[in-house]
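Structure below; questions to follow.
Note that this is a trimmed complex: some chains were dropped, and none of the rest were shifted.
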């Protein structure tokens, strides 16, 4: 049985197959030649915490493929209070209702793996706490491949809050599977990429460097992957208004606006996992190099291919 | 592209076409001859605040037409807290998931218009804060047309809380598009219809008058459109129990019960946007002139026609 639990489970041949499949699927979809290939199947979206964007992209994708969908954003009810039951019991019971696949969002690291152990149907991890969110990582990678035509040999700037950002960390790991990729991490001192990621990259012979200022890095980039500085996570002993104020100051040198756009190469692209809250200004949106809304759209197509894959 | 943003966007020919289409659709539906004309399409219901009745009537109507539905009542999550993103970003991302139409409920005046500016698919406004709720206004008007066979020349009593009631205000404006309509507003002094509406009616040469007591008005009415007195909006400096008590006293002369029914003409109808909380007693329900449940049902048919219209 095929589960999707972590972005590391995929090797390079799979990733290349995935990119190709996604290209084919979106072409078929645009030409309205997709049909309803999965109309025999049923998706359960079981969300222990709301993540409306992820849920909607899975449900819309599943529906475009003809799947029927049974949905809850209220799964925490299963495990809360006097009625509290284990994730394992919940998954066993849900499997008895005969879904074809379960998309699971949970607040605990490792939840998807625990679910997969007892499940009789494929589990797709739609984020488990601070842990993994593999379909996000795959859509990021697919967007680079699609926009740039390749991944090998690219210079990729990953910036923002690299200490806490799950997507930035996952992307870095996936990039290590490709050849001659140059990663430049850009982050304020307190938000640098973790030692575990750097060790991982070294073990896989990936080239990377770290910067504090974004300007030199931006000019070299083929791809700029920008993220929000999660100021709510810093200096939690300070009063909130003070943290906000410091966060604002701190974020200032990491905002991509019209001026920064001028320093970026003509053929570069700007990505962001979204939502953004100011770290890329809306002036950037009309620039063709701003690829983040296309990236979000890619998310649905990648998820459609993955739904189809686990059901084979 | 066709959006439905405000009840004022429609002219009289459109309204007449809408009434006719709704009549045809309900006949086809009752005879089970409707088929699934929109089974190629997908509806997103994106609700930033719950409005279960409105959402269910859209989703049921869409489903009756064969549309697939992806739904959230939790859209506020998009814009809340640290993840907060603009409505414009959210709509752009949702459009990437390729719905055919978005039904949007929002808590801010003008939200639907802002959404329509960036959307690549039709937006239907399902209420934006104190602003517009055009499909409610259209179903009210359709009910009058259907029940009375015409709108021109009718005497229409609009009563209750006319200062805050969105539906009463919208209906008054729509009625001004018809000929020789007499509107009688009935409201307690503090809850009279706004000057803006009266100016609008004057500009459009509509006849109207204002009353404080309901009895003389009721006797003249072809149509009685009754609404709840929103006592929670008055004298907010008073303690709650006192406001309730005053509200009860204040509402007393504006309750339609069996006695009031006797004063109403045999061929009149009683409408209410619902929910009601006592301003029309349940004794009235069995009277054939009580049209408010038929009015609610009409809501679904009107919305089905509008879904079909924006998708043409």
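Letters A and B mark the chains as written, and numbering starts fresh at 1 in each.
As a working rule, a contact is a pair of C-beta atoms (placed from the backbone, for glycine too) under 8 Å apart; a residue touches a chain by one contact, two chains touch by 3 or more.
On a predicted model such as this, the values are computed, not experimentally measured, just so you know.
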Requested in this report: With 2 chains shown in place, count up the copies in the whole assembly for me.
Outcome: 3
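The working rule: only the chains that are shown with their structure count from here on.
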Query raised in the report: What angle of turn lays subunit A on top of subunit B when you fit their CA atoms, given in steps of 5 degrees?
Result: 120
Query raised in the report: Between subunit A and subunit B, what is the separation of their C-alpha centroids in Å?
Result: 41
Query raised in the report: Which of the residues in subunit B end up touching subunit A in this complex?
Result: 40, 42, 44, 68, 70-72, 74-75, 77-78, 82-86, 88-90, 92-94, 96-99
Requested in this report: Provide the residue numbers of subunit A that touch subunit B in the complex, in ascending order.
Outcome: 29, 32, 50, 52-53, 55-57, 59-61, 63-64, 69, 71, 73, 230-232, 274-277, 282, 293-294, 296-297, 299-300
